[in-house]
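Only a single protein chain was left out; the remaining protein chains are all shown in position.
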Amino acid sequence: MQVLLRVKDLNVSYRGTGASQHDAVQNVSFEIGEGEVLGLMGESGCGKTSIALALLGLLSVEQARVSGSIQFRGEELLAKDARALRAIRGTGISLAFQEPELALSPVMKIRDQVAEVIHAHNDCAWERCRAEAELALARVGFSDVRRICSAYAHQLSGGQRQRVVLAQALACKPALLIADEPAAALDARSQGEILALLGKLQRESRISILLISHAPEVQATLADRLMVMASGRIVEQGPFEQLYRNPSHACTQAMLRTAAPASVAADMDFEMVT
Amino acid sequence: RGFTAQAGEERMLTEGAPGHAGGRLVIALRSEPKTLNPALALDEPSRDVIRCLTADLIHINRGSLKTEPALAKSWSVSRDGRQYTLQLRHGVRFSDGEPFSADDVTFSFRVYLDDKVDSSQRDLLLVGGKPITVVKVNDFAVRFELAQPYAAAERLFDSIAILPRHLLESGYRAGGFAQAWSLSMPPGQFAGLGPFRLKEYVAGQRVVLERNPYYWKADRAGNQLPYLNEVVFLFVPSEDAQVIRFQSGDTDVLSRFSADNFAVLQKQQSRKGYHLDDLGAGLEYNFLFFNMNDLAAKGLPEIANKQTWFQDLRFRQAVSAAIDREGIVRLVYSGRATPIWDQVTPGNKLWLDEKIARPARSLERARQLLQAAGFSWKSDGALLDARGDHVEFSILTSSSNAQRTKIATIVQDDLSQLGMTVQVVPLEFRAMVDRLTNTYNYEAALMGLVSGDADPTSEMNVWLSSGETHLWHPRQEKPATPWEAEIDRLMQEQLVTLDYAKRKSLYDRVQEIVAEDLPVICLVSPNILVGAANRVGNFRPAILVPYALWNIEQLYVQ
Amino acid sequence: MHYFLQRIRGFGWTDVLTQRQKLVWAVVALSAFCGVVLLAGFFAPYDFAAQDRDMPFAPPTAIHFVAGGGRLQVRPFVYGPRDSSPIPVGAAADSDQPYPLRWFVRGAPYKIAGVFTSRVHLFGVEKPARMFLMGSDGYGRDQFSRFLFGGQISLLAGLIAAIFSVSVGILAGGIAGYYGGWIDEILMRGAELFLALPWLYLLFAVRAALPLHISQWQVFLLLVSVMGLIGWTRPARLIRGVVLSAKERNFVLAARGMGASDAYLLRRHVLPQTYAVLLTQFTLLVPQYVLAEVTLTFLGLGVGEPMPSWGALLTSLQQYSVLSSYWWMFLPALLIIPFFVVFYAAADALQELHKTVPL
Amino acid sequence: MKYLARRLVHSVLLLFGISVFSFGILQLAPGDFFTPIRLNPQVSAHTVAALRSQYGLDKPFPIRYEHWLRSVFRGDFGISFAYGTPVAPLLAVRARNTLLLTGTALLVAWLLAISFGMWSAARRGKWGDRAGGIATSSLLTVPDLVLFLAMLLVAVRTGWFPTGGMMSAGFEDLSVGGKVKDLAAHLFLPALGLVLATLPPLVRHVRSAMIEVLEAPFVRAARAHGISERRVLLRYALPVAANPLLTLFGYSIAGMLSASLLVEVVLSWPGIGPFLVDAILAKDVYVVVGAVMLSSVFLVAGNLVADALLFATDPRIRMD
Partner (left out) sequence: MSPRPHSNIGQFEPLLRVSGLSKEYVQRRPFSRDKITVNAFQDVCLTIFPGKTLAVVGESGAGKSSLARCIALLERPSAGTIELAGKNLLGLNGKELFAGRREVQMIFQDPSSALNPRLTAGEIIAEPLLIQREGTKSQRRDRALQLMEQVGLEPSWERKRPLEFSGGQRQRLAIARALALGPRLLILDEALSNLDAANQALILKLLQELQAAHPLSFLHISHDLRLVSEFADDVAVMYQGTVVDWQNTRSLFASPEHSYTKELLASVRSVESILLERSA
């Protein structure tokens, strides 16, 4: 299997307000092969989203300092200028944002927002793009596509927005999809549909996925390998099943504990990892 | 050239070097003309254009300031000075080719004298309070009868444009004269006896006049005038833009501009193809005056209080002595003005009284006068009157006239050296006039007047104590002071005296009184400044309006 | 070294600091400028009203360092006037008599903060020599002194009027946008009515109704309130527009869910979203008001002669004769421009610092 | 729709109010059109009084207002004192010329302001942005009149452009292309002056509004999808930043008749400017009120357009 993305010693530190700084990601290294699904788990605030943003070069200089090496198809992304990066974003690597309400323009129709993505990477007429956008929306499981198309972001429900964001990310058949909590706002049935769609894409179009999710079921459905993070570092990495069966790190254990609420009932003590 | 002289036509021959026919002259106007109706025009731009389109019976030659024949080729005065018989020129045609006759004259005067038309010329034509009467003697002679002898009767006819009866009478009869000859009418409906006729009017942009082929003047050599084919009046609303465009050669003639701009233009005079003329003092006089009205009924106790100063001749003399007239000339007019001590400017050679004293500025003398009048000074130099009140007053000026505001600022500084606190209050012109003529709510004011004519008769209303424009105390029932009574007497007398020398001595006395009793403190008279492109021939500007274009029929381009 | 490299690459903490530094620098420069203007009496060599009728439109006085014989002088000096009869306007002729520049000289009295009287000026030359750093105006008054004194009135008037306009704008615009409906309709139609009226005549009328003698102070207040009143509608409409949209944000809804009152919501959640617009509008209004005085002067509502103001200094530039003949009349404008450049830089830095992401 | 209808009714009421107030204010200022004639020594007080009564200036306010209202319904908006003819046609010709000038200038100014404002917001802190900032603040500090005079001077010195007017003398005889060219040549300077005068505030507003938006998460998201920078600015950032700009745009429309007053005077554009300045100073009441009414229509329309645009671009705004 060919390596699609190789990340080495990635560091992200945010400039906080004032002179403080926050090392959100520290010395993270991993690889994703073509057609592979790499699961990424970790407690809230451990730096998952930061990795995703860093991969796409979306952290501005004023906001954060990014260092290390990110090689996509053998090319170093951190050395690329804005124009070259733009060519990779959306088609090479695409990102489905964790919080869709933040990722959608408040004043643009949903269809247009998806069409914009298509338009950016295919030089076809705007009308064609809009038509394709409808198809892309239909693919992520909307029944009343027509209404969704002409709606604005604030007129959708949480789950609908999340699917729109996923449709955007998938619109241009990326080589690597970074899905940041793609199913968090979806009910069990829709979640199943979406995961099935992703699985199908991965199998048929050989796209790779970096799957960020805190739900073990989600990871179990798709992930080939799993990477577990804590406090900005990778604590464990390996085939999903192996980690699931024999978690060696306490964090992994906590992440994959299947029946978390039950433990509450048992009043178990948690070791907080912050 | 198109039109040849017809039998019986009596052309008027003019002085001035013969020029070339053809060409076009471009002149900028500050604003658009509002109407082409001579009886209704009130503003200068309209009159400037109308002057080119019309002619009068007897004309004041701007060059010599004397009268000369125009449509009337000659005239005679009856012994008692109350009847004028005018012989009209034969064979004259309006610009549309219709012949001109005595009927047109009687019609014109009927219009001007009609009090339903409210022509501003009407008041000119009232002599001794009664309208002059016009009688047609025959087709080419008319007789004017006056209620009393009138010294400047001939001059009355100047600028009374003769109207074409054939075009205007029906409208006039129908009561629509007020709408006649507005600018929105097609050019074909206008006709006049002037050197040019209307060719085109583009709202907001320009008026184009073309040569009147029927014009009745010819040059020395007998060539029919005017020389120019076209006169274009462009509307250039700001003075600076006018100056710049004249400088660049866009326009050919420039008048009515400030001394500052004169200086600017002068610098490039040699390089660019134009020349400038400083004609010396014109007829405008600027003066400072104090509120002398009877304020008893007006409820202005503060100003009434200050009137004790204003009415004290020594106070006025001190103010006059303290004002730096030379400074005003230099700072406000860059030297292109003339200091004056009475109302007749040096430009008015016929009427100037040479004997009037022209004392230089003297703060020393001013202080003495004030001291003599009971004023004193505080330790910090502030001037106190006999009652111990600080001398403080305000001077009204018109905010739209930058020069006068500047003069006021200099006066303010001059008087502060006497310890007076003076405030300059620039007001919108209308508000100022309202205070001067209506509410009398002012202390002192700075104004300028321009005589319409060099003759003193045009100033009757200013100097008669009953006059409307007797600014410092208008509309008096009977003269408030002995010297005002004397002025009244002198002015009335010169009005009915026909002999120039006698009139001059009467008017000299008026000037003396003004210079001595200082009802108005005359300051400066700006010079008349004009410019013209070098290619304009026969350019002979004058100090009377229209300064540069009065002989437009003789102007030509080389 | 490393520090500089980082700066050049724009890749280090320094960038964030420079944002603050920029503000600090701009504020320092602004306050220095204002300080000089406030202490105009001390920094100006002459009284702003003193006329020198022999020297109208005198060019800036040349300051010499080398005397006639080629010797370098300890003190810079100027040449005195040649006392010949009238000098042509705009050309001051110098005599050979040198007058050294002196520091802390006694001259015309002035007031500091309107209370203390002093006669000490930072610099000056002895009479009859005159030192016009920026030339003289048409009355032979020192432009430099007039510039400094003029700043006092103009800046204060500009600032106060702008604050006035913007506050009324916030109030009217905030209320109209927040409540919408008929309140909005009434306020906005009112603004339109206000805008449409021929206020020029209103000013004519106001001026005509004023007493003849009013103090500089009263004139000033009048100036400020007229300018402030004229300008409230634009900020009001701008703010209303933003508020119309801003009040629909989810966090406003959330705060309402906590029982927040309208006033609280407006103050804490809605109006802060208009910050950028307000700041921009405010910074635009200040110079606009300084210039507006030009028009008001024409109406007799400006600060009267002989008081100087920036507006009046700029007014003289509007004459072709001045524009084309006396280059030094541009100097005040050339000083006012950097002032406003710094002013805008400060505003920009402020906006950057307060910038937060809209949703 | 209902909203529009209600707005229209309100606007008509507003126009009515404006006319009453305008008359009232004109009444407040002392003096009338014929006042200056009183200072002419050769015209008697009687004549002045006669003129005033001929034009109805001696009548009480309500009667004059009623007369005026009648004339509005006749469509002539009263008679100008100065011209002695109905106001409406006088205004119409000149308003057309003014609209040609301001329309062109506004279009250009907005296009420039948006592109330059966006550009400088996108590269804020870089030298281009700084230089632009200095240029705009200088333009803001230079009095308009000085700017226009300078332009006139340039025109005169270089001779590249006509220095005034709207059409050359032989305009009527030109071909259609020639006419357009001639008009464009005359239009260039005044339009440029107007653009330079109106541009700086617009640029600053555009820039500041864009800076606010450029760091919004959804803009980052758009970038994440590889959408080109130009499109990000135009399609994502601008519509969200548009709110204050739309209000300003409404103002631009509102000022279509008045914004060009000074340019027209200095560069002798035959628009409403010089005409109105004349009328205002002469207190030609019906002309002034006519112009006020005309520009009020633009004001009302401008604000209506602005509100409609606000409503159309921002779905979160509710207006009912």
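Which chain is which? They are A, B, C and D, in the order written, and residues in each are numbered from 1.
Here, contacts are C-beta pairs under 8 Å (C-beta built on N, C-alpha and C of every residue); 3 or more make two chains touch, one makes a residue touch a chain.
All values derive from a computational prediction rather than experimental measurement.
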Which listed residue, A:Glu36, A:Glu101 or A:Glu116, touches the chain dropped from view?
A:Glu101
Could I get the residues of chain A that touch the absent chain, sorted low to high?
14, 16-18, 41-45, 47-50, 98-99, 101-102, 147, 150-151, 155-160, 163, 181, 184-192, 214, 216-217, 220-221, 241, 244, 254-265, 267, 270, 272-274
Chain C, residues in touch with the chain not shown (by the definition above)
249-251, 253-261, 264, 268-269, 272-273, 356-359
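Basically, only the chains that are shown with their structure count from here on.
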Spelling it out: a chain qualifies if it touches chain A and also touches chain C; which chains qualify?
D
Does A-D or C-D have more contacting C-beta pairs?
C-D
Counting only Cα atoms for the centres, state how far chain C is from chain D in Å.
26
Quick check: how many Å separate the C-alpha centres of chain A and chain B?
88
When centres are defined as mean Cα positions, the distance from chain B to chain D in whole Å is 38
For chain A, residues contacting two or more additional chains
102, 106
Two or more other chains in contact with one residue: find those residues in chain B.
240, 244, 400, 428, 430-431, 434
Considering only the defined contacts, which chain C positions touch chain D in the complex?
180, 185, 188-189, 192-193, 195-202, 204-205, 208, 234, 237-238, 240-242, 244-245, 248-249, 276-277, 279-281, 283-284, 287-288, 291, 294, 314-315, 317-318, 320, 323-324, 333, 336-337, 340-341, 343-345, 348, 351-352, 355, 357-359
So, in the complex, the side of chain D touching chain C is made of residues 10-11, 13-14, 17-18, 21-22, 25-26, 28-30, 124, 133-134, 136-138, 140-143, 145-146, 149-150, 153, 201, 204-205, 208-209, 211-213, 215-217, 240, 243-244, 246-248, 250-251, 254, 280, 288-289, 292, 295-296, 299-300, 303, 306, 310, 314, 316-319
In the complex with chain D, residue positions of chain B that touch it:
31-32, 34-35, 37, 40, 42-43, 115, 118, 120, 122-124, 126, 178-179, 182-184, 202-206, 208, 232, 234-238, 240-241, 244-245, 247-248, 250, 400, 428-431, 433-435, 437-438, 449, 452, 458-462, 467-469
